[in-house]
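Note that this complex is displayed minus one protein chain, with the remaining chains in position.
By letter and in written order, the chains are A, B and C; residue numbering begins at 1 in each of them.
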Amino acid sequence: MRGYAEDKDAYLKRLRRVEGQIRGLQRMIDEDEYCIDVLTQVGAVTKALQAVSLGLLEDHLEHCVAEALAEGGEVADEKLREANQAIARLVRS
Amino acid sequence: MRGYAEDKDAYLKRLRRVEGQIRGLQRMIDEDEYCIDVLTQVGAVTKALQAVSLGLLEDHLEHCVAEALAEGGEVADEKLREANQAIARLVRS
Amino acid sequence: MRGYAEDKDAYLKRLRRVEGQIRGLQRMIDEDEYCIDVLTQVGAVTKALQAVSLGLLEDHLEHCVAEALAEGGEVADEKLREANQAIARLVRS
Partner (left out) sequence: MRGYAEDKDAYLKRLRRVEGQIRGLQRMIDEDEYCIDVLTQVGAVTKALQAVSLGLLEDHLEHCVAEALAEGGEVADEKLREANQAIARLVRS
(Lines give C-alpha, C1' and ligand atoms only; values in the text may rest on other atoms or scores of the structure.)
Protein backbone atom coordinates (compact mmCIF):
# COMPACT_ATOMS: atom_id res chain seq x y z
CA MET A 1 0.00 0.00 0.00
CA ARG A 2 1.41 3.42 -0.93
CA GLY A 3 2.21 6.04 1.66
CA TYR A 4 -0.35 8.37 0.08
CA ALA A 5 -3.12 5.75 -0.04
CA GLU A 6 -5.15 7.33 2.79
CA ASP A 7 -4.98 10.76 1.11
CA LYS A 8 -5.54 9.53 -2.45
CA ASP A 9 -8.85 11.30 -3.03
CA ALA A 10 -7.50 14.55 -1.61
CA TYR A 11 -4.48 14.43 -3.97
CA LEU A 12 -6.72 13.67 -6.97
CA LYS A 13 -8.97 16.60 -6.04
CA ARG A 14 -5.98 18.96 -5.70
CA LEU A 15 -4.55 17.84 -9.05
CA ARG A 16 -7.90 18.33 -10.81
CA ARG A 17 -7.92 21.89 -9.39
CA VAL A 18 -4.36 22.43 -10.73
CA GLU A 19 -5.53 21.09 -14.10
CA GLY A 20 -8.29 23.72 -14.10
CA GLN A 21 -5.76 26.43 -13.17
CA ILE A 22 -3.59 25.41 -16.13
CA ARG A 23 -6.58 25.75 -18.47
CA GLY A 24 -7.21 29.13 -16.84
CA LEU A 25 -3.63 30.14 -17.74
CA GLN A 26 -4.25 29.13 -21.34
CA ARG A 27 -7.34 31.38 -21.40
CA MET A 28 -5.38 34.30 -19.90
CA ILE A 29 -2.74 34.03 -22.63
CA ASP A 30 -5.35 33.46 -25.33
CA GLU A 31 -7.14 36.65 -24.18
CA ASP A 32 -3.86 38.64 -24.05
CA GLU A 33 -4.00 39.33 -20.35
CA TYR A 34 -1.19 41.41 -18.81
CA CYS A 35 2.15 39.55 -18.49
CA ILE A 36 2.52 40.19 -14.73
CA ASP A 37 -0.99 38.83 -14.03
CA VAL A 38 -0.20 35.66 -16.00
CA LEU A 39 3.12 35.34 -14.11
CA THR A 40 1.37 35.72 -10.77
CA GLN A 41 -1.06 32.93 -11.70
CA VAL A 42 1.79 30.62 -12.78
CA GLY A 43 3.27 31.27 -9.33
CA ALA A 44 0.02 30.17 -7.67
CA VAL A 45 0.05 26.89 -9.64
CA THR A 46 3.72 26.27 -8.74
CA LYS A 47 2.91 26.78 -5.07
CA ALA A 48 -0.01 24.32 -5.28
CA LEU A 49 2.29 21.71 -6.87
CA GLN A 50 4.96 22.36 -4.21
CA ALA A 51 2.37 21.59 -1.52
CA VAL A 52 1.46 18.33 -3.32
CA SER A 53 5.16 17.39 -3.42
CA LEU A 54 5.65 18.09 0.29
CA GLY A 55 2.51 16.09 1.12
CA LEU A 56 3.66 13.08 -0.93
CA LEU A 57 7.13 13.24 0.65
CA GLU A 58 5.67 13.45 4.15
CA ASP A 59 3.40 10.45 3.51
CA HIS A 60 6.36 8.55 2.03
CA LEU A 61 8.57 9.21 5.07
CA GLU A 62 5.81 8.39 7.55
CA HIS A 63 4.85 5.11 5.89
CA CYS A 64 7.25 3.59 3.36
CA VAL A 65 10.49 4.87 4.97
CA ALA A 66 9.26 4.31 8.54
CA GLU A 67 8.28 0.70 7.72
CA ALA A 68 11.65 0.06 6.04
CA LEU A 69 13.50 1.49 9.04
CA ALA A 70 11.52 -0.74 11.40
CA GLU A 71 12.73 -3.64 9.25
CA GLY A 72 16.31 -2.32 9.29
CA GLY A 73 19.32 -3.53 7.27
CA GLU A 74 19.90 -3.00 3.54
CA VAL A 75 16.19 -2.31 2.88
CA ALA A 76 16.24 0.64 5.28
CA ASP A 77 19.52 2.04 3.91
CA GLU A 78 18.25 1.93 0.32
CA LYS A 79 14.91 3.53 1.23
CA LEU A 80 16.68 6.39 3.10
CA ARG A 81 19.14 6.92 0.26
CA GLU A 82 16.26 7.14 -2.20
CA ALA A 83 14.29 9.55 0.04
CA ASN A 84 17.33 11.82 0.48
CA GLN A 85 17.77 12.00 -3.32
CA ALA A 86 14.10 12.93 -3.74
CA ILE A 87 14.47 15.66 -1.08
CA ALA A 88 17.58 17.03 -2.85
CA ARG A 89 15.74 17.16 -6.21
CA LEU A 90 12.82 18.97 -4.56
CA VAL A 91 15.08 21.49 -2.80
CA ARG A 92 17.04 22.20 -5.99
CA SER A 93 13.96 22.54 -8.23
CA MET B 1 0.35 44.35 -27.50
CA ARG B 2 1.68 42.01 -24.79
CA GLY B 3 5.33 41.18 -24.46
CA TYR B 4 4.56 37.50 -25.07
CA ALA B 5 2.40 38.18 -28.19
CA GLU B 6 5.00 36.84 -30.64
CA ASP B 7 5.38 33.61 -28.61
CA LYS B 8 1.70 33.15 -27.83
CA ASP B 9 1.23 29.89 -29.71
CA ALA B 10 4.38 28.44 -28.18
CA TYR B 11 3.16 29.27 -24.66
CA LEU B 12 -0.27 27.76 -25.37
CA LYS B 13 1.38 24.59 -26.70
CA ARG B 14 3.60 24.31 -23.61
CA LEU B 15 0.67 24.82 -21.25
CA ARG B 16 -1.40 22.18 -23.05
CA ARG B 17 1.54 19.78 -22.55
CA VAL B 18 1.62 20.70 -18.82
CA GLU B 19 -2.13 20.07 -18.69
CA GLY B 20 -1.52 16.58 -20.10
CA GLN B 21 1.24 15.98 -17.54
CA ILE B 22 -1.14 16.92 -14.72
CA ARG B 23 -3.68 14.38 -16.00
CA GLY B 24 -0.81 11.88 -16.15
CA LEU B 25 -0.11 12.58 -12.46
CA GLN B 26 -3.74 11.90 -11.66
CA ARG B 27 -3.47 8.54 -13.45
CA MET B 28 -0.26 7.67 -11.55
CA ILE B 29 -1.95 8.31 -8.20
CA ASP B 30 -5.15 6.56 -9.31
CA GLU B 31 -3.08 3.50 -10.27
CA ASP B 32 -1.11 3.57 -6.95
CA GLU B 33 2.25 4.18 -8.56
CA TYR B 34 5.29 4.44 -6.27
CA CYS B 35 5.49 7.70 -4.27
CA ILE B 36 9.00 8.61 -5.47
CA ASP B 37 7.99 8.16 -9.13
CA VAL B 38 4.98 10.46 -8.63
CA LEU B 39 7.24 13.00 -6.84
CA THR B 40 9.74 12.91 -9.71
CA GLN B 41 6.94 13.62 -12.20
CA VAL B 42 5.63 16.55 -10.12
CA GLY B 43 9.20 17.91 -10.27
CA ALA B 44 9.16 17.69 -14.07
CA VAL B 45 5.91 19.70 -14.21
CA THR B 46 7.28 22.32 -11.80
CA LYS B 47 10.37 22.71 -13.99
CA ALA B 48 8.20 23.16 -17.10
CA LEU B 49 6.18 25.88 -15.34
CA GLN B 50 9.38 27.57 -14.15
CA ALA B 51 10.56 27.77 -17.77
CA VAL B 52 7.20 29.33 -18.76
CA SER B 53 7.61 31.91 -15.98
CA LEU B 54 11.15 32.81 -17.05
CA GLY B 55 10.01 33.12 -20.68
CA LEU B 56 7.11 35.42 -19.77
CA LEU B 57 9.40 37.54 -17.59
CA GLU B 58 12.02 37.80 -20.34
CA ASP B 59 9.38 38.86 -22.89
CA HIS B 60 7.98 41.39 -20.40
CA LEU B 61 11.41 42.95 -19.74
CA GLU B 62 12.32 43.03 -23.44
CA HIS B 63 9.04 44.65 -24.53
CA CYS B 64 6.81 46.24 -21.89
CA VAL B 65 9.64 47.36 -19.54
CA ALA B 66 11.97 48.37 -22.39
CA GLU B 67 9.22 50.51 -23.99
CA ALA B 68 8.39 52.13 -20.65
CA LEU B 69 12.08 52.92 -20.04
CA ALA B 70 12.39 54.48 -23.47
CA GLU B 71 9.47 56.71 -22.45
CA GLY B 72 11.09 57.44 -19.09
CA GLY B 73 9.60 59.28 -16.08
CA GLU B 74 6.97 57.90 -13.71
CA VAL B 75 5.79 55.27 -16.22
CA ALA B 76 9.25 53.73 -16.32
CA ASP B 77 9.69 53.82 -12.53
CA GLU B 78 6.36 52.08 -11.97
CA LYS B 79 7.05 49.42 -14.61
CA LEU B 80 10.47 48.64 -13.08
CA ARG B 81 9.04 48.53 -9.55
CA GLU B 82 6.37 46.08 -10.74
CA ALA B 83 8.92 43.90 -12.60
CA ASN B 84 11.20 43.76 -9.55
CA GLN B 85 8.27 42.60 -7.37
CA ALA B 86 7.42 39.87 -9.92
CA ILE B 87 11.08 38.74 -9.92
CA ALA B 88 11.12 38.63 -6.10
CA ARG B 89 7.94 36.51 -6.03
CA LEU B 90 9.45 34.12 -8.59
CA VAL B 91 12.75 33.81 -6.72
CA ARG B 92 10.98 33.19 -3.40
CA SER B 93 8.51 30.63 -4.78
CA MET C 1 29.26 53.93 -11.43
CA ARG C 2 27.66 50.63 -10.32
CA GLY C 3 23.94 50.25 -9.83
CA TYR C 4 24.52 49.44 -6.16
CA ALA C 5 26.85 52.42 -5.54
CA GLU C 6 24.29 54.37 -3.50
CA ASP C 7 23.60 51.33 -1.27
CA LYS C 8 27.22 50.21 -0.97
CA ASP C 9 27.56 50.72 2.78
CA ALA C 10 24.25 48.97 3.44
CA TYR C 11 25.37 45.92 1.41
CA LEU C 12 28.73 45.81 3.21
CA LYS C 13 26.94 45.99 6.57
CA ARG C 14 24.56 43.16 5.60
CA LEU C 15 27.43 40.98 4.37
CA ARG C 16 29.40 41.55 7.58
CA ARG C 17 26.30 40.38 9.49
CA VAL C 18 26.10 37.28 7.27
CA GLU C 19 29.80 36.66 7.96
CA GLY C 20 29.04 36.74 11.69
CA GLN C 21 26.12 34.33 11.19
CA ILE C 22 28.44 31.91 9.38
CA ARG C 23 30.85 32.00 12.32
CA GLY C 24 27.85 31.42 14.57
CA LEU C 25 27.03 28.28 12.53
CA GLN C 26 30.58 27.04 13.02
CA ARG C 27 30.16 27.49 16.79
CA MET C 28 26.82 25.62 16.75
CA ILE C 29 28.42 22.64 15.00
CA ASP C 30 31.53 22.82 17.14
CA GLU C 31 29.32 22.71 20.27
CA ASP C 32 27.21 19.81 18.89
CA GLU C 33 23.97 21.73 18.77
CA TYR C 34 20.84 19.87 17.56
CA CYS C 35 20.76 19.23 13.77
CA ILE C 36 17.38 20.92 13.23
CA ASP C 37 18.52 24.09 15.04
CA VAL C 38 21.64 24.26 12.85
CA LEU C 39 19.48 23.68 9.74
CA THR C 40 17.11 26.48 10.77
CA GLN C 41 20.05 28.87 11.16
CA VAL C 42 21.45 27.93 7.72
CA GLY C 43 17.99 28.79 6.36
CA ALA C 44 18.18 32.24 7.97
CA VAL C 45 21.56 32.90 6.31
CA THR C 46 20.26 31.71 2.93
CA LYS C 47 17.30 34.09 3.23
CA ALA C 48 19.63 37.01 4.07
CA LEU C 49 21.73 36.23 0.98
CA GLN C 50 18.59 35.95 -1.17
CA ALA C 51 17.60 39.47 -0.07
CA VAL C 52 21.09 40.75 -1.00
CA SER C 53 20.72 39.13 -4.44
CA LEU C 54 17.29 40.68 -5.04
CA GLY C 55 18.61 44.09 -3.94
CA LEU C 56 21.61 43.91 -6.29
CA LEU C 57 19.36 42.80 -9.16
CA GLU C 58 16.90 45.62 -8.49
CA ASP C 59 19.70 48.21 -8.43
CA HIS C 60 21.15 46.74 -11.63
CA LEU C 61 17.80 46.91 -13.48
CA GLU C 62 17.07 50.43 -12.24
CA HIS C 63 20.48 51.82 -13.17
CA CYS C 64 22.68 49.80 -15.53
CA VAL C 65 19.85 48.22 -17.57
CA ALA C 66 17.70 51.38 -17.55
CA GLU C 67 20.66 53.48 -18.83
CA ALA C 68 21.44 50.92 -21.54
CA LEU C 69 17.78 50.86 -22.66
CA ALA C 70 17.74 54.65 -22.85
CA GLU C 71 20.76 54.33 -25.18
CA GLY C 72 19.03 51.57 -27.17
CA GLY C 73 20.50 49.35 -29.93
CA GLU C 74 22.95 46.48 -29.42
CA VAL C 75 24.06 47.79 -25.99
CA ALA C 76 20.51 47.52 -24.66
CA ASP C 77 19.91 44.07 -26.16
CA GLU C 78 23.11 42.70 -24.61
CA LYS C 79 22.36 44.23 -21.19
CA LEU C 80 18.83 42.75 -21.18
CA ARG C 81 20.09 39.34 -22.30
CA GLU C 82 22.65 39.38 -19.48
CA ALA C 83 20.05 40.47 -16.88
CA ASN C 84 17.62 37.72 -17.99
CA GLN C 85 20.37 35.10 -17.57
CA ALA C 86 21.15 36.40 -14.07
CA ILE C 87 17.43 36.24 -13.16
CA ALA C 88 17.22 32.64 -14.48
CA ARG C 89 20.25 31.60 -12.38
CA LEU C 90 18.71 33.21 -9.30
CA VAL C 91 15.32 31.56 -9.85
CA ARG C 92 16.90 28.15 -10.43
CA SER C 93 19.27 28.35 -7.42
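Note that in this section a contact is a pair of C-beta atoms (placed from the backbone, for glycine too) under 8 Å apart; a residue touches a chain by one contact, two chains touch by 3 or more.
The shown structure was predicted, so the numbers you read here are calculated from the model rather than taken from an experiment.
A.B. asks: Would you list the chains present here that the left-out chain is in contact with?
C.D. replies: A, C
A.B. asks: Pick out the residues on chain A that sit against the missing chain.
C.D. replies: Counting only chain A, the missing chain is touched by 50, 53-54, 57-58, 61-62, 65-66, 69-70, 72, 76, 80, 83-84, 87-88, 90-92.
A.B. asks: Determine and list the chain C residues touching the chain excluded from the picture.
C.D. replies: Missing-chain contacts on chain C: residues 1-5, 8, 11-12, 15-16, 18-19, 22-23, 25-26, 29-30, 32-36, 38-40, 42-43, 45-47, 49-50, 52-53, 56-57, 59-60, 64, 82-83, 86, 89-90, 93.
Note that only the chains that are shown with their structure count from here on.
A.B. asks: Touch graph of the chains shown: is it line, ring, star, complete or other?
C.D. replies: Graph shape here is a line: each chain touches the next, no loop.
A.B. asks: Please indicate the chain closest to the centre of the assembly, with centres calculated from CA atoms only.
C.D. replies: Here the chain at the core of the arrangement is B.
A.B. asks: Just the number, please: Cα centre separation of chain A and chain C in whole Å.
C.D. replies: Distance between chain centres, rounded to whole Å: 28 Å.
A.B. asks: Give, as an integer number of Å, the spacing between the C-alpha centres of chain C and chain B.
C.D. replies: So the centroids are 22 Å from each other.
A.B. asks: In whole angstrom, what separates the CA-based centres of chain A and chain B?
C.D. replies: 18
A.B. asks: When you check chain A against every other chain, which residues touch at least two of them?
C.D. replies: Within chain A, no residue touches at least two other chains.
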